[in-house]
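Apart from one protein chain that is not included, each protein chain of the complex appears where it belongs.
Now for chain A:
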Amino acid sequence: MTSTAALINFDRELDVRGQSCPLPIISARKALDALTVGQVLKVRTTDKGSTTDFPAFVQQTALALDAFAEVDGEYHFYIRKP
């Protein structure tokens, strides 16, 4: 993970701000299913639990968390489909 997330390229953005567990993960799963190998999904959340849930999600599903950033009370995850 890096702090230079603003520089990371992504192919699709998913805005799940305001949504609570487990919706951000479920929406991310759906969005990732629609991506092709190598593409990156940026997910924007406000749910505090997502900071531990997304790394756990990525680790269990053989995805890659390229970067994470906390921006103005939002959490931004950059998830690559390897």
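What we mean here is this: a residue touches a chain if its C-beta (ideal position, glycine included) is under 8 Å from a C-beta of that chain, and two chains touch if they have at least 3 such contacts; residues count from 1.
Everything that follows uses one rule, which is that contacts and distances are computed from a predicted model.
Set against the options "ABC-2 type transport system ATP-binding protein", "Peroxiredoxin family protein", "ABC-2 family transporter protein" or "Pyruvate:ferredoxin (Flavodoxin) oxidoreductase", the UniProt name belonging to the omitted chain is "Peroxiredoxin family protein". For chain A, the residues touching the absent chain in the complete assembly are 18-23, 25-26, 28-29, 47, 57, 60-61.
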